[in-house]
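Written out below as structure tokens is the structure these notes cover.
All protein chains of the complex are present and in place, except for one that has been dropped.
== chain A ==
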């Protein structure tokens, strides 16, 4: 089992929910005597890979087009999947030409779907190995490895009475999950009465536990390229407490923070959840006070450099590889065939930290070189600054 999987999900057996974890643990312990040196899991997953608790898996059940270059992938997660919170991401390991490739995607479905499935919505990236594979070559029935869910881009409990979502492109995906959670989740049903009050007197909204007053400002180049366009319009028509502002940037130009005043006069009073390209996040960070702003990165905001890099040696496995100045140690290790622990792959979750034995590394986000022997370094956002040794 990859270390990256530890800590993300509790080992709960397929039947654990029915018979109680203690009994199952004892049974599994007894069964271990029969399957040694393997685990009962290794035989159970012969029948159904989704029953494996050691390696969290999911089965792709459908791939639905959203726009010309985006698809929604419907996944049935296996045993051990911990229900997610709206806005969180999942790590997905896809086998392409026999090699497992890991990516992280925001979950676009709200938690607690009655059918137990979750969805991710993938926009294909030009030359993107995994996104193109998922969009074009993945068939229902494919089993993928999963990690997570994880991530801090979530709503507080209870959610604020008024809030603003500012999204662009595929930045809508975690926000879609949040919208459904807010508007149709269990909380919304409990607070039907409250919702009406909010609509009529937003100033008193904080007292009401029901669905809050939501403003969504979503940008996409054209109406055709707007992911979830029709669905969002439908939601806005159905829920009066959701006001949707669509911005078609190829026609109307990019949305500037200054434009917000016209769209949402009380924006300054609303906590904001912002997800989209780097430019949007930067502007938002300058525009909002930090305590009201929640942002989600798509990938590590790497600063491209020229020069440096070096030979990376993995001391325990004895493997080594030359990595350039813009290649993360995580990617380098994976290319060398080392089982690298990993998580968000963007410097947030610390699921990838490993001890540095020697050498220095450069933080791909800040460009700063650092590292003393024994330091725990985040391999997903660190590149080699000269020869490096890592304890793996």
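FYI, a residue touches a chain if its C-beta (ideal position, glycine included) is under 8 Å from a C-beta of that chain, and two chains touch if they have at least 3 such contacts; residues count from 1.
In the analysis below, contacts and distances are computed from a predicted model.
Missing chain, UniProt name from the options "GntR family transcriptional regulator", "Biotin synthase", "Acyl-CoA desaturase" or "Monosaccharide ABC transporter ATP-binding protein, CUT2 family": "Acyl-CoA desaturase".
From the set A:99, A:230, A:285 or A:376, the residue in touch with the chain omitted from the display is A:99, counting the whole complex.
Among the residues A:27, A:263 or A:339, only A:339 touches the chain that is left out of the figure. Although one chain is not displayed, chain A still touches it through residues 1-2, 5, 33-34, 36-38, 42-43, 46, 54-55, 95, 97-101, 316-317, 334, 337-339.
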